[in-house]
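Note that one protein chain is taken out, while the other chains of the complex remain in position.
Chain IDs A, B and C follow the sequence of writing; residue 1 opens each chain.
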Amino acid sequence: MSKEMKKVFFIIIILVMATLFILSVDIEYGNPKNLDVANYYIDKGLHDTGAINLVAAIYLGYRAYDTLIETIVLFVAVTGVVFYLRGKR
Amino acid sequence: MIIHIPVLIIISPLLAAFLVLLTKKYKIILAITSLLISIVFISTLSSRILSGDKVLYHLGGWQGPLGVSLVIDGLSFFFSLIVLGLGLLVIIYSMHERCYGRTYYFLLLISLSSMTGVIYTADIFNMYVFYELLSLAIYLLIAYPKTGVTLRASFNYLIIGGVGLSFFLLGIGFLYAMTGTLEISHIAEKLPIAFNSSTRMVLMSFVLIVSGMGIKIAVFPLHGWLPDAHSMAPSPVSALLSGVTVKIGIYCLIRMIYGLFSTKTFSIIISSSHTILMVLGVVTLLFGAAMALAQTDLKRLLAYSTINQIGIIFIGLGIGTEMGLTGALFHVLNHAIIKGTLFFCAGIMIAKAGTRDVQGFSGFGRQQPSIAFAFIIASLGMIGIPPTNGFVSKWLICLAAVEAGYTVLAVIILIASAITAAYYFRVIQMFFSNPPKQSSTLICKEKQMIHGGNFFKAWTIYLLVAGCLFLGIVPVLGISIVKPAVSILLPHVIP
Amino acid sequence: MTPVNISLLVFMIGLYGVMSKNNLIKKIMGLTIINGSIVLFFISIGYRKAGLAPILEEWTTDGISTAIFVDPLPQALMLTTIVIGISVTALALALIVRIYAKYKTLDIQQLSKER
Partner (left out) sequence: MRSSKIIRTIVQKLFPFIVLFGLYLISHGHLSPGGGFQGGVVVGTAIILLALSYGIEKTEKKFKNRRLSMLEKLGILSFILLGFLGIFTGHSFLGNFLPLGRPGQIASGGLMLLFNIAIGIEVAAGVSIIFYALVKYRGEL
């Protein structure tokens, strides 16, 4: 399969997937359908966690577990980069 | 203290991983004790879970869909037993290698705790974060020897795995857009309502999640990365990869298909997903078997045989009856044990013979009869010969296929087992042929890895082979562990 | 063309970049574009008409605020996704440095021809 054929083939796949994706999304942009959990965060966020910044209330208060795992992801990435670029030891 | 057990099972290997980086001498003791603590914690819960109960734990004290919560039911209990059991054996197997430094044990502990994290979490986004942490640790473990070929294999896996997880994350975005929560049980409640209003979106989220997981499980069209990744990695890592990491993708697929899209309103999705699973299973089965025949490198042969066995598990899942699911989940356990033994033996064989080529192992039967015997027993298990456990699970899946009316599937499985027998006997008969000349083409770094204690390596292999035979002779034990998991997947079936 | 559709288009562009480019660094750029498009997708899901940023300006004694806020949950999730994206990119770039040091080429075709 020559290079151009491959590129054309990829472009066709991408266009087909793009149309499928865009046709399937029918969210009314601007007012999301169900915000019951989000509304709870907005109403009770300050009361439960004491933080004014609701995003920080979520990723440090309600879902602190995600943030813990995610700092470990960063730590593993840093150890990985150091491990690769340390050379022979 | 007892109520905190679910989170302590995940956090104890994690904490040990960081302590390993700080200490110099105690890295192995720390690793083993942390895994033993987790296994003891799980076994204290086993009585409750095997009786069908579910253990819930809310992190940070937030109930319901607010915070992240952990749930241990039959399915996650079963998978986490495999993860921690094989993980402990991998650490014991790689204990005496001088070239495995602190980073190796750090990455191994991180991957084990992230696998348990993926299994126990009840929150989709948390499942994605843990899966990403697992993949990052695996990219590094694959390229631990830092030779050129492992770097290339790790890079390919990084790119394809990254794309696969992005599909999974986009699927999560679709689900959140429709239902507004991230908790799997809550999404399952709200999805039928969303299905009536926006059916296309539900279908697209299903396709996204299944294709994302399909890439991580290396199903047929998306398997490009697996043979390089699993064969180039050091032997204990490829045992962990083939035995367990692939099963994590299967676990997520089971959770999504049977957890989210299980209600009546999704009958078209369920029936189509079962046929998709079966078709993918058959194609993966035949492709894996055919490619394995053509391999000369031992570890690539074992990697393709992993793809082959994933096909069988997919067929079992696709059948969907109670017998089929029991067979599939029991095959997950058996494949983890058998593939672990095969890769452990391969590690010793490669180190002894110096080459990875199948021809290089001639006469190995006389040099180390016990390891050769273990390899033979394990390959019998992989083919599915009666005394071993592989036979029981393959027989269950064939029986389920016949009962469900897909007799052609049972025939295909038998053909694939015949091909499996062909490529394993090719290796075994090399054991007993006399060595042509002392071929000492020392190509891979595993040579000087062997000086450590053969004692621990041999004992991990004997333990796995004993498990293989024991589950084969007394299968009722294995099936009793799998029973609560199946009863969760098919709730209306009385266990 | 709402931002939701645009983010899906950008996702496709990134996917095209990963699939068809032979240069390793361009593949990583494709991966970063995919990560960026997912962030845009999640944020545009949470958008509410005339919604303010989810930081409370004034609040009653028991913490209830009257203003309309944008959905804070996707934004919190995207903090995690962005950091995961840069971790994977950092690791991939370190890998590329090592691969280039050993093979002196970044073309995936030549690399697959190597033994």
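Couple of notes before you dig in:
Following the convention adopted for this analysis, a contact is a pair of C-beta atoms (placed from the backbone, for glycine too) under 8 Å apart; a residue touches a chain by one contact, two chains touch by 3 or more.
Here the structure is a predicted model, which means the values were calculated and not measured.
The shown chains contacted by the absent chain are A, B, C, with contact judged over the whole complex. Against the chain not shown here, chain C presents residues 53, 55-56, 59, 63, 79, 83, 90, 93-94, 97, 101-102. Touch with the hidden chain on the side of chain B covers residues 1, 4, 7, 11, 14-15, 18, 21-22, 57-61. On the side of chain A, touch with the chain left out of the figure occurs at residues 46, 49-53, 55-57, 59-61, 64-65, 67-68, 71-72, 74-75, 77-78, 81-82, 85-88.
To be clear about the criterion, only the chains that are shown with their structure count from here on.
Taken together, the touching pairs cover every possible pairing of the chains. The interface holding more C-beta pairs in contact, when A-C is weighed against B-C, is A-C. Separating the CA-averaged centres of chain A and chain C is a span of 7 Å.
Look at where the CA atoms of chain B average out and do the same for chain C: the two points lie 28 Å apart. Across the assembly, chain A contributes 21, 25, 27, 32, 35, 37-38, 41, 63, 66, 70, 73, 76-77, 80, 84 as residues in contact with two or more other chains.
Looking at chain B, one finds that residues 125, 129, 132, 136, 139-140, 143, 146, 177 touch two or more other chains.
Interface residues of chain C facing chain A in the complex, by the touch rule stated above, are 2-5, 8-9, 11-13, 15-16, 19-20, 44-49, 54-56, 59, 62-65, 69, 71-73, 75-77, 79-80, 83-84, 86-88, 90-91, 94-95, 97-98.
On chain B, the positions that touch chain A within their shared complex are 14, 21, 59-60, 62, 65-68, 103, 106-107, 110, 114, 117, 125-126, 129-130, 132-133, 136-137, 139-140, 143, 146, 174, 177-181, 190, 194, 197-198, 200-201, 203-204.
Residues of chain C that touch chain B in their complex: 11, 15, 18, 24, 27-28, 31, 34-35, 38, 41-42, 45, 73-74, 77, 80-81, 84, 87-88, 91-92, 95-96, 98-99, 102-103, 111-112, 114-115.
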